[in-house]
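Below is one structure, written out as C-alpha cells; the observations come after it.
One protein chain is absent from this view; the other protein chains keep their places.
What follows is chain A.
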C-alpha cells in the first residue's frame, strides 16, 4: 500500500474478510453449541437407560431370590391386575397350543370348518409345517393347503377324508414326516460331508431317489463310489433298495467295503452312516 493512500476496494476487501471471519466464527460457535447439546442429550439418555437397566436387574434379582426361598408363589399374585391375570391365561393357553404343535398337530376352528397344521420333525429337530384348511359343513372338503404337489394328497383324501379324518391326517403326517426326514438327511450330508461328495447329489423332488458319488480312501488312494438309494416306502425315511458300486479297476478289497457301506445305508440315516464310516476309516 502506498503510504498515506487508502483504497476503497482494499477497505471493502478487508471488511468482507472480517465479515466472513465473523460469520465463520459464529457458525463454528453454533456448531459447537449444537455438539455440546447433542453430547448432553446423549449423556442424559445413557444415564436414563442405565437407570432403567439397573432397575430391571434389581427386579429380576428379587424374583430369583423369591424363587429360591420358595415361600409361596415366586411372583406376588397381588401384583397382577385383573387385565394382567387374563393376559396370563391367554399366554398360558398359547403355550399349551405350542406344545401341541410339538406333538405334530395344530388346529384352529374356523367359521366354515377347521384349519389343521401338520408339523414335521427329524428326531429332535423340527422341520417345516404344512397346513390344511378344511370345510366341514356338509361333506369334508379341502379348501386350501400348503402340501407340496409331489405328495399324493388327492389319493389319501379319496381314501380317508370322508370316513376317518384322524386316519387321513395320520397317513398324511406319516408321508410328510418321511419326506421331511429324507430331505433333512440329504441336506445334512451336503452340509457336513461335502468334501467327500463328488459332484452334486441327484435327487427327485420327493427325495425318494438319490444318486451320488463319494470318495473312499484306501491305502492313501481315493476311489469313487457310486450309490443309488431308492426309498420305496413313502412313509419311511430309510431306503428299501441300495446299490453301491465302484469302478471296475478298483481293488478287490473295496467290494467288501462297498457291501459294508450298502448295509449301513440300509440301516442308518445317511448322515449317520457317513459319520460312522468316516470315523472307522
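Quick note on the criterion: a contact is a pair of C-beta atoms (placed from the backbone, for glycine too) under 8 Å apart; a residue touches a chain by one contact, two chains touch by 3 or more; residues count from 1.
Keep this in mind: contacts and distances are computed from a predicted model.
Engineer: Missing chain, UniProt name, options "Skp1-related protein", "Centromere protein P", "Tetratricopeptide repeat protein 4" or "Anaphase promoting complex subunit 8": which is it?
Structural biologist: Going by UniProt, the chain not displayed is called "Centromere protein P".
Engineer: If the hidden chain were put back, which of A:14, A:50, A:154 or A:198 would touch it?
Structural biologist: Spelled out, the listed residue whose C-beta touches the missing chain is A:50.
Engineer: Quick one: say which of A:90, A:230 or A:260 touches the chain that got left out.
Structural biologist: Of these options, the touching residue for the absent chain is A:90.
Engineer: Given that one chain is not shown, which residue among A:59, A:154, A:198 or A:247 touches it?
Structural biologist: Missing-chain contact among the listed residues: A:59.
Engineer: In the complete assembly, which of A:6, A:109, A:149 or A:248 touches the absent chain?
Structural biologist: A:109
Engineer: Could you pull out which residues of chain A are in touch with the chain that's been left out?
Structural biologist: Missing-chain contacts on chain A: residues 35, 38-39, 42-43, 45-46, 49-50, 52-53, 56-57, 59-60, 63, 67, 73-75, 77, 80, 82-83, 85-97, 99-100, 102-109, 114, 119-121, 123-126, 166, 170, 173, 177, 236.
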